[in-house]
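Input: a single structure, listed below in structure tokens.
In this view, the complex is presented without one of its protein chains, the others remaining in place.
Now for chain A:
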Amino acid sequence: MPRLLAPSDRPLALLILALALLALLILIGPVIVVLVTSFTTSQALRFPPPGLTLRWYEALFDPARSAQIHKAAGNSLLVAVTVAAFSTGLATAASLGIVRARARWARAAEGVFMAPLVLPGIAYGLATLMFFSWLRLPPSFWLLVAGHAMIATPFALRTVGASAAGLDTTLLDASASLGASPWRTFRRVVLPLIMPGVAAGAFLAFISSLDNVPVSLFLGSAENDMLPIRMWGMMESSLDVRVAAASGVLVAVAFLLLVVMDRTVGLVRRMAG
């Protein structure tokens, strides 16, 4: 068996291995800690828990005791679904435009569309609040959607753009020559072929909106209370263990969605084969 590394490289290999393990630890460790803590019998957020119980989940799902959390979760889900639809739509339109236009401005436009990724979230959140109040627009559902979409669209653009770039433009010519309208071409040819990217993009946009703090912090209101903000508030005031339970639910939902998406995207890919 050939040796992969010279003896002199061994310290470097060990360092890389250590970094990888550290990264895994930092990524997975907190998730495990919060999951375990959510089953604690104690009254406060403490790790390790003295005993295990489901009472915090019961409390979390109790409509009377957790009405505010439910309302915030409902708001967050509604915003996230709307943002996912909106961002994916924008990303699809932009990707197709970029793919079809060979001009240099199209490449530049792609860079501009990706720019929100590097935007400092808290600064952007503050800026949106100041901007919208200068426009005398009171905080509302649609302002939240607009603010989130700004942050979420680049995520969607990434995956949709990758799918669209792999689209054979001759297929569009073929469709047009067979008499299909641009809308029919989009519906029957383009959309099915870029569906994996669209589904992945919608998922990323949904998640990015669901756990967005900076924009929700500024654009949220009593009426549009968002889940991450509500959770933060509960943490600050009382170290409420329901926050851990809510985190557990969020992690579970995200994981479930990931599995479902992988299944469906895989399915779509098989259909495309």
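Everything below uses one rule, namely that a contact is a pair of C-beta atoms (placed from the backbone, for glycine too) under 8 Å apart; a residue touches a chain by one contact, two chains touch by 3 or more; residues count from 1.
The criterion applied here is as follows: contacts and distances are computed from a predicted model.
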Chain excluded from display, named as in UniProt, from "Ubiquinone biosynthesis protein UbiU", "ABC transporter ATP-binding protein", "Circularly permuted type 2 ATP-grasp protein" or "Putative protease": "ABC transporter ATP-binding protein"
Sole contact to the chain not displayed, among A:V118, A:L178 or A:A222: A:L178
Sole residue of A:P49, A:G89 or A:P192 that reaches the chain not shown, by the stated touch rule: A:P192
Positions on chain A contacted by the hidden chain, ascending: 168, 170-171, 173-181, 184, 188-189, 192-193, 271-273
